[in-house]
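Have a look at the structure below, then the notes.
Every protein chain but one is kept in place in this view of the complex.
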Amino acid sequence: MNKESVRIKKIKLFGDRVLEFARIYYRNKYGLAGLIILTFFIFLALFAPFIAPYTPSDTFLAEPFSPPSSKFLLGTDELGRDIFSLLIYGTWTSMTVGVLASLLTVIIGTFVGIYAGYYGGIVQSILMRLTDFFLILPALPLMIVLAAILGPSIWNIIFVISIVSWPVTARVIMSQTLSVKESSYVEASKALGAGDTYIIFRHILPNVTPLIFAYVILNIAGAILAEAGLSFLGLGDPSHISWGMMLYYADQFGALVAGIWWYILPPGLAISLLVLSFMMIGYALDEIINPRIRRR
Amino acid sequence: MGLREFVFKRLIDGAILFFMTVTLNFFLFRVMPGDPTAFLIENPKFTAETRKALLKLFGLDKPLWEQYLIYIKNSFTFNFGISFQYLAPVRDLIFSVRLLNTLALMIPATLLATILGVIVGTVAAWRRGSKFDSTSTFVSLVFYSTPVYWIGLLVMLVFAYYLGILPFRGSITPGIKYENVFQFAADYLWHLTGPLLTLTLVNFGGYLLIMRSNLLDVFSQDYIVAARAKGLSERTILFSYGMRNAILPIVTLTGLNMAFSISGAVLTETVFSWYGMGRLIYEAVNQRDYPLLEGIFFLLALMVIIANIITDIIYAYLDPRIKY
Amino acid sequence: MSILEVNNLRVYYDTMRGEVKAVDGVSFKLEKGEIFSIVGESGCGKTTTSNTIMRILPPEAVIKSGSITFDGINLLEIPEKEMKKIRWKRIAMVFQNAMNALNPVKNVGSQIVDAITTHLNIPEAEAWRKVKELFELVGLDPSRLKDYPHEFSGGMRQRVFIAMALSCDPEILIADEPTTGLDVIVQRNILNLLRDLRKKLGLSIILITHDLAAVAQVSDKIAIMYAGKIVEYGNIYDIFTRPRHPYTYLLIKSFPKIGSKKERLVTIKGSPPSLINPPKGCRFHPRCPYAIEKCRIEEPPLVNINNKGLVACHLYDQLNLVI
Partner (left out) sequence: MEILRVENIKKWFPVRTGILSSILFGEKQFIKAVDGVSFTIDEGEVFCLVGESGCGKTTLARLIARLIEPTDGRIYYKGRDIVQMKKKEFRPLRREIQIIFQNPYEALDPRMRIYDILMEPIKLHKKHFEGDPDERIRTVMRDVKLNPDEYLWKFPHELSGGERQRVSIARSLMLYPKLLLADEPASMLDASVRSSILNLLTDLREEYNLTLLYITHDLAQAWYLCERIAVMYLGVIVELGKTDDVINSPLHPYTKALISNIPIPDPRRKTEAIEIKGEVPSPINVPPGCRFHPRCPYFMEGKCDKETPKYLDVGDGHIVACHLYE
């Protein structure tokens, strides 16, 4: 068998594994529903200008707070903007912040987790102490303080969310790293003269990848909620309309006491659905990765 | 290691965390971009004397390390200067009825959510695979995914706007004169219902999911099989063998979740205009009132640290295996 | 007189990958006052057999057929309420891993008291007195009644569990791998304890183990299980001197025997089969060096050999297997 045929064989086997995973995933009720909802939102985010009837800058000042009609599917806001269109444009903000913040979170968490778990000793003690500290700090107040100091911009929000949420991932990755590090196959590798870099990339990373994957998904859900929360408190980036910001304005302009439900319901529902889709995907992945929950 | 040693260790841990919090606070407001004097002193509303006094209080003319030492001293006495907005010492603003209001909301909400989550989670695990199980799991996922302030808005929309049985906002009816304590209590509780309901709904899902999965885990353990083999009644198995073990992680979780539920409380208080710390932090942010922000953040962090120490000690008391 | 009789027991598990035929037609008799050992490799169905007798199978297990007769009652037919009166009161069990089988957050004494007060109508104070006696019986220090499981060493935990099993004066004791994971010396102590208790209390004991060598010293009768079936059954001396089944023979020969002549160990090729799709015919045939065409097609029945024991092999009277 030559090198080329080994590679072909490996690609084929990898394909089989992916198919097998897709088959198991497809059978999971939650996973499938989550994926369908998510696909729908991704579609909205990517093709917003083509789907939305108006843009966020189209203001119909003569028609503020108009109820849903054929002209404005979900009515208008205080400036007479089409809520339906705002909703569609807001998808992009939520998705971008969610995905980027989650990636940053997991990158920090994975780095800290593997480093602390693998090298142990004083490094581990210090990093873990730091992780514990960030873990118990009240997240939202910290985010509020940071966001208030740094000022409103989408990048600051992403940074603030990641800086506050990495410890959970770091903890989980660390404990997994610890158990992989103690395993005989890593010992065997060391006995063959493998260095730390080799072991981290060949053994530890592949074995924590499923976890990393699951945490990226779960963190996206958390980041979307966090972004919406900050925006709701008026700390959002005014140049990017988001669902949390819509609720902020709705609250500021007295939508509640006026009973303008079409301004309150849609943004919240959108946040819930998008977050729920990620939660369901995460839940499904957990069930697939963690066989203990599966029936024997 | 005995319980006393354990408690001692936890107290030391708490002290370390306290110093880390102080340090973080110091760096956030001193080293972050911008001039600290602008953050803390440069308020057109302050008189020249006030500015001078504050400059001395913070030691802003001294080198950074000296400022840090002064800061630690000030933290012990909650001396964070003067609020831009209220022109009153931060200490007086945070140690006020607002703190009591926040505790009055948070403690019952956390307890209710825990109890509800534990009970429903137990039933779900006990009747694994039933309709009840799948429904409750799904409902908790939904609540987990829903922003707390939106639920607050919905609660008000339904109960205040449409049904008119709850007040819109605030913690008491403004301008009212109470004839006796009971009248006050009734009014207070009436206002508390909305935020309490909201916070409980949002938090209980997490407890439910964790209790359920803990209990399922415990049910698969050998000692449950052994308890069955011993012929113990289902009640004894569930309570004395199952829940007793499954509830342990919940205790830790409650401590950890303090940080989380404070976040929820901030948003809930904001939505309901509840006269508490959360609402105060919102106002401080909107007014860029940095001294106040600093004080509140410090207090909230401290509350979480203390809650953590207490839950750790309770945990150690409940679990005989504890040996750190 | 036999005290327990298992007849043609078949227990399958429903799993995602298919039906696992864990126990597939097992029959044996336990005589009063004897130590009867069931020996087999992991996954051969021996634990399922004992859990079926106790009726503590997980929900995915399905009893396909068979009867378990104890004192004239078929344990598989009586309602759960009746079974509760028999379980632990008359048939008790020692679990494989005492650490996992003891509740970690309850002191060991009260776990035993739980068992006593459930079955015997006596006040709690008296139950505690009884626990103290039990502790002395199994060689544990009664001052440690209120200690938690994690404070005991492996061997002592096993003793705690034996005390718990004896707490309601059962007639039958099932010990499922009571010595697995223990050190050799402790292992021997526990087995000797069981042997002494049998004499002292007139117990009948079913000993379930994977360790053929360990039971040779303490059992009266022995059943060898392979892939969900009993392949040979008989008196301990007969089995160890003149086994009839090739599996038994090879198994005994595969142990290095200290003190005898050093000769190359006998090995058995391959590994135990999957119980989802067990081999047709005799389940041992793919690994059997003596297998003939018939073994591949026809399942051998369990036949009686001169009232000395039972064997399930087509060639039992042709092979001359002597240890």
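Points to keep in mind about this one:
All chains are identified by letter, namely A, B and C, in their written order; residue positions are counted from 1 within each chain.
Keep this in mind: a residue touches a chain if its C-beta (ideal position, glycine included) is under 8 Å from a C-beta of that chain, and two chains touch if they have at least 3 such contacts.
In this text, all values refer to a predicted model and were calculated from it rather than measured experimentally.
Looking at C:16, C:122, C:213 or C:276, the residue that reaches the missing chain in the full complex is C:213.
In the full complex, chain A touches the hidden chain at residues 1-2, 6, 9, 13, 125, 183-185, 187-194, 198, 202-203, 206-207.
Interface with the hidden chain, as seen from chain C, comprises residues 41-42, 153-156, 183-189, 192, 210-214, 216-217, 219, 236-237, 240-241, 247, 250-252, 254-259, 262, 264-269, 271-272, 287, 323.
Basically, only the chains that are shown with their structure count from here on.
Once the centre of each chain is set as its mean CA position, chain A and chain B turn out to be 24 Å apart.
Counting partners per residue, chain A has no residue that reaches two or more other chains.
Contact residues on chain C toward chain B in their complex (touch as defined above): 54, 56, 84, 87-89, 92-93, 95-97, 100-107, 114-115, 118-119, 148, 150, 164.
Taken in their complex, chain A has these residues touching chain B: 129, 132-133, 135-142, 144-146, 148-150, 221, 225, 228-229, 232-235, 244, 247, 250-251, 256-257, 259, 261, 264-265, 267-268, 271-273, 275-276, 279-280, 283, 292-293.
Residues of chain B that touch chain A in their complex: 16-17, 20-21, 24, 28-29, 32-34, 141-142, 144-147, 149-150, 153-154, 156-157, 161-162, 168, 213, 216-217, 220, 256, 258-260, 262-264, 266-267, 270-271, 281-282, 285-286, 288, 290, 293-294, 296-297, 300-301, 304-305, 308.
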